[in-house]
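As you look at this complex, bear in mind that one protein chain is not there, while each of the others sits in place.
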Amino acid sequence: MTTTEAPVAGPGRRPTAPGRRRRRPRFNSAYLFIAPSVILIAVFIAEPIAQSGWMSLHNWTIGEATHKFVGFANYTALFHDSRFWNALRVTVAYTVVVSVGQVLLGLAVAARLRKTTWYSALLRSAYFFPYIASLVVVGIIWKFLLDPQVGLVNAWLGDIGISAPDWLQSTTLALPTVIVIGIWKNVGFAMIVLLASMQQVPAFLYEAATLDGANAWQRFRYVTLPALRPALLFTSVIATITGLQLFDLVFAMTSGGPIFHTESVVMYLYEQGFVNFQMGYASAIAWVLFLIILVISAVQLRVARYRDAD
Amino acid sequence: MPTETITRFSDVADTPPSAAAPALLSRRVGRLLGQLAAALSWLVVIVGALAMVIPFLWMLGVAFRTSSDLYADPARILPDQWTLHGVRAVLDQLPFARLIVNTFAFAGGATILMLLFDSMTAFALARLRFPGRNVVFVLILATLMVPFQVTLVPVFLTLFHLGWLNSYQGLIIPRATSALGIFLLRQFFLRLPFELDDAAHIDGAGNFTVYWRIIVPNAKPALASLFIIQFAALWNDFLWPLVVSNNVNMQTLPAALTIFSSQSGIDHAALMAGAAISLTPLAIAFLLLQRFFVQGVAASGIK
Partner (left out) sequence: MPFPYRIAQRRFVAATATTVAAALLAAGCSSSPSGGSASSGVVHLSMLTGFTGPDEPSYQALIKEFNATHPDIQVTMTVEPWATVAQKLPASWATGQGPDLATPSSDPGSIFNYIKTNSVLDLSSAAGTGASKIDTAAFPSSVTSAFTVDGKLYAVPANLATLVLYYNKDMFAKAGISGPPTTEADFIADAKKLTLTSGGKTSQYGLSLADNQTIQMWPILQWMSGGDIIGKNNCAVINDQASVAALTQWSQLVMQNHVSPVGQTGADADTLFSSRKAAMEINGPWAADGYKSAGINLGIAEVPVGSAGPVTLGSTVPLMIEKSTPHPAQAEEFLAWYTGKTAQEKFSQVSGFPPSRTDITSAVSSNPVVAMFAKALPYARLYLAGQPNATQIDTDVYVPLIQKITRGANVQASADSAATQINQLTGCKSS
């Protein structure tokens, strides 16, 4: 770890003029660097989160004059709520498969397409495109594509003789289908982040490896991969955090059906908060989810023995 | 670029032709298998890319199809019966110019601010030392873990108390920083060699100069990635502008597009035309930024 402290500035340091105020220690400016973000986050994200925590301790309907304080009653009710556990199961299943899938596929694609050739650039754009499309639009497109009567997928499968089921209405296939679409949508993100990281690998490392007789696969395995570890961790953590907050995709495609087989935790939260007007209970769900995400992320970071300067 | 020649796959012609025959044969077979694997991997990648793109091509087709054409043969991508009804519906029913301006102002404004604020914060978290550095990072990361649906109402109330509802600052400023961006950039900045900073400090540079003159220029791939990711996210965010504003004049494009689908019927052509129109600027932005994603590595600048 290198330091950036004042001592190295010895030779070039300007002599302090007499009577002039002593220059402030350099690290104070760090606070100024973080100030804009921290203030915005504090006001518009952290405070609302805290407020929702407060709401979770009440029976809270928006607009009501008073809200009854119920302590942890919402949380105990949640513990006994089978629908919540179902939603959690759905969400975790989705997250595990989609995170792993998108990172592995993103890695493979990034490795294959890391050059500046025009065709690589074209293919990279193809992979990234689903990621920048709106979740709602993607949900609508896929819902239509998978329609058993007028959808492209079943029509093509029918053309080659496969009688395909109603993907999004099957209690067994609905979640896997949503998972596949989740991977499809997010591969681009992993690819782009891993690609940016690949660019940072110093050229001389590859030169050295080649001189040692390494083939392409070996260069990938012993030079690229280790260098990508932080980026892989990053994409996994982000994939996990966003996966556990699954909402828009299922909202647009299945509304949590059939029979709650694709109902995610945030979908359940949405229904409780905005359909049944139980914002207190919905906030409790959000906080439980928050804690789960926190724990899982901490475990991920700890498992990779991630300290801040690697 | 130096990286290119080295990382190119293949013909590592490091075996002199005069090697022993069996060794030459197995090496040749090895090379052949390697090339086969390479070709196969290209095939898989190309098929995958098609899978990524075909749904959008189909969407584009639907934008120009009559509904009877669509129902008759959904599997076709190219329309049999063309119609401009969908496109016209979008252009007629939406105040297009204003929506585009609003969307650009919101997405563009917030993203640019975000790049600045996030990179500043990430720089401090990655390259500067100060008490509470880890705590700040963990807290920022933690804010990513709460779904937007639950902070929506409190944020609305905060905006109300600030008097920022129905205003551009209310639309943009709360979104002008992103925990994801901070995390991503910090990640990236940590990998840049610290010698760069030291060299600059020896020359008497202050932190801001190191940040602005050294770190930022070397972070182009990360900044470009972050730009497109966040710009797209904000561009596609239709809920937030609707929450902040009641005013039709401040609506953004995705919000307006949702009017084409309803419980009592979907105007497929209009919806898909709208979606296609909404995606186009993003696609263009992405293509333009392509050259930043793959860039010569900074570390090679260390002499």
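The first chain written gets the first letter, and so on, giving A and B; residue counts start at 1 in each chain.
Here, contacts are C-beta pairs under 8 Å (C-beta built on N, C-alpha and C of every residue); 3 or more make two chains touch, one makes a residue touch a chain.
Just so we're clear, the structure is a prediction, and the values are computed from it rather than from any experiment.
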Seminar exercise, completed: Going by the whole complex, the chain not shown touches A, B
Problem set entry | Candidates A:T76, A:T117, A:Q218 or A:N276 - the one touching the absent chain | A:N276
For this session: Quick one: say which of B:V45, B:M114, B:V136 or B:V153 touches the chain that got left out.
Result: B:V153
Exercise. Looking at the whole complex, which of B:I77, B:L91, B:L139 or B:L242 touches the chain that is not displayed?
Worked result: B:L242
For this session: Identify the residues of subunit A touching the omitted chain, counting contacts across the whole complex.
Result: 12-14, 29, 32-33, 35-36, 39, 61-65, 83, 147-150, 163, 166, 169, 171, 251, 255, 257-260, 271, 274-277
Seminar exercise, completed: Even though one chain is not shown, subunit B touches it at residues 67-68, 71-72, 93, 149, 152-153, 156-157, 160, 162-167, 169-170, 173, 203-209, 212, 238-239, 242-243, 246-248, 255, 258-267
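The criterion applied here is as follows: only the chains that are shown with their structure count from here on.
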Exercise. Roughly how far is subunit A from subunit B, going centre to centre by Cα mean, in whole Å?
Worked result: 13
Exercise. Any idea which subunit B residues touch subunit A in the complex?
Worked result: 1-4, 6-10, 12, 14, 34, 38, 41-42, 45-46, 48-53, 55-56, 58-59, 62, 70-71, 73-75, 77, 116-118, 120-121, 123-130, 133-134, 136-137, 139-147, 149-151, 153-155, 157-158, 173-174, 176-177, 179-180, 182-184, 187-188, 190-192, 194-195, 197-198, 201-204, 206-208, 211, 221-222, 225, 228-229, 232, 235-236, 238, 254, 257-258, 261, 268, 271-272, 275, 278-279, 282-283, 286-287, 290, 293-300
Problem set entry | In the complex with subunit B, residue positions of subunit A that touch it | 1-5, 8-9, 11-14, 26-31, 33-34, 36-38, 40-41, 43-49, 51-52, 55, 62, 105, 108-109, 112-116, 120-121, 123-138, 140-142, 144-145, 147, 149-152, 155-156, 159, 184, 187-189, 192-193, 195-197, 199-204, 206-207, 210, 213, 215-216, 219, 230-231, 234, 237-238, 241, 244-245, 247, 266, 269-270, 273-274, 279, 282-283, 285-286, 289-290, 293-294, 297, 308-310
